[in-house]
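Here the complex is missing a single protein chain, while all its other protein chains stay put.
Take a look at chain A:
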Amino acid sequence: MAVAAFGQLNLDESPLWGSRSIECFEKLEQIGEGTYGQVYMARDKQTGEIVALKKIRMDNEKEGFPITAIREIKILKKLQHENVIKLLEIVTSQGPEEDEPEKLGIDSNKYKGNIYMVFEYMDHDLTGLADRPGLRFTIPQIKCYMKQLLTGLHYCHINQVLHRDIKGSNLLIDNEGNLKLADFGLARSFSGDHNANLTNRVITLWYRPPELLLGATKYGPAVDMWSVGCIFAELLFGKPILPGKNEPEQLNKIFELCGTPDEINWPGVSKIPWYSKFKPARPMKRRVREVFRHFDRHALDLLDKMLNLDPSQRICAKDALDGEYFWTDPLPCDPRSLPKYESSHEFQTKKKRQQQRQNEEMAKRHKLQHPQQHSRLPPIQQPGHSQHWGGSTHQMSNSQPAISAVAGHHQFGKPRGTGGSNRYPPGGNPGGVYYQDRGAQGGGYSSGAYPPQGRAPPFPGSGLAPSGPRGPSGGYGGPPNYSQSGQYGGSGAGRGSNQMSGNRNQQYGWQQ
């Protein structure tokens, strides 16, 4: 039976019947863009509360209210946990809105209006935060985020919900250091017996487990745990560990890292639909412990268990939380002890707000001029999106891998480079197998974004080089792409100087 905390009654919920209108909110700016519609940051006109509005696009729906939205709403209304994003309410617009002038002419009978999901506003997402120039996570901080991620996921899993899109940009973080799972657009309830056939075309490719890539349609919570393993390794390693360009390459990368599956290390693997199709010609050895040998022992033990090829042997969230890693020094820190990366809204003066509005306008215009910016989102393999990257490898190697787009959006009108922030190898080499990279570049990573854990002081307390640890000399050979360097560059270690950066720049979890 489900376990959920008692005493979480929301007795003072907004109106119990009938939904409020979008008119109750003042849209401040767009903070996300996806196939389903846009995400806005907005202010509740009554309470002044800042929220995020996720639009559910209703046009072109032959089957009425989209089932994906129904799933998301159902699941979010059921899950009430401090590490799961809170759906505050749902609001509707009765007719065309101010920002949709093109719709004013449409026959009002045909026009269905929009539906918005209202979420609590979160300041960052994990990828955006990790991508901030000049920022390095401490080990206690990484433990703290991982612990929250696993706690939230454990809650989902015991409540029989699979998230199915765990990745950095879907893990939202507020300035209290709280991490919350967001974007349940691909999530589903599952029955305990794993007998239902589910689609295997879920989870962003880089975080997708081998069983899905091999075509399994019966699966369970272990799929999310693989993604957690990828994120965990990414936090420690400094960049995505399995950046495949397409499904076969993704599998290949997994095999190169985790070895090839066979009936011994993964009983039953040969019965998975596409096993024989993707079976590599020659067997490969598992190299997780070798590749990540710089990680501390407990981290490596945990990671090894998360990146188990066989989903039935893969560690579950609960056991991961019980792992030595979270119970040995340095212990996970208290979320509230984490540095605040932004001045919060309270601190912002009226003047700043005005400027913000101006900048917003600029950003909007900027976006109009560069609509293609949005295409650099993390690859998600959904039917219909495959063109983003199923095709030529060129496309990918010329543009940055998607996640780094985080800081790329609203630059408050500042001139900016085309690349967005970049902690990935720019151009040229992204397809390379990463440990070949390693060999070729020697200690490249130690001068790069994230020094291997344990070598460098984990926190830049002693002051950073002016260019920050992600600076131009990152060892990747590419030019620094983020324009923010001007903004932050000279400020050295001062976190406080980051006041305006990531807040609006964040990707917000729900775009796909």
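Definition applied: a residue touches a chain if its C-beta (ideal position, glycine included) is under 8 Å from a C-beta of that chain, and two chains touch if they have at least 3 such contacts; residues count from 1.
By definition in this document, contacts and distances are computed from a predicted model.
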item	value
Protein name, per the UniProt record, of whichever chain is missing from view ("Nicalin", "Cyclin-like domain-containing protein", "CTLH domain-containing protein" or "Translation factor GUF1 homolog, mitochondrial")	"Cyclin-like domain-containing protein"
Residue touching the undisplayed chain, where the options are A:138, A:160 or A:265	A:160
Contact residue for the chain not shown (choose from A:78, A:218, A:279 or A:298)	A:78
Touch criterion as defined above, residue of A:138, A:189, A:246 or A:265 at the omitted chain	A:189
Residue in contact with the excluded chain [from A:90, A:284 or A:321]	A:90
Positions on chain A where the hidden chain makes contact	1-6, 8-9, 11, 15-19, 61-65, 67, 70, 73-75, 77-80, 90, 92, 112-113, 159-161, 188-189
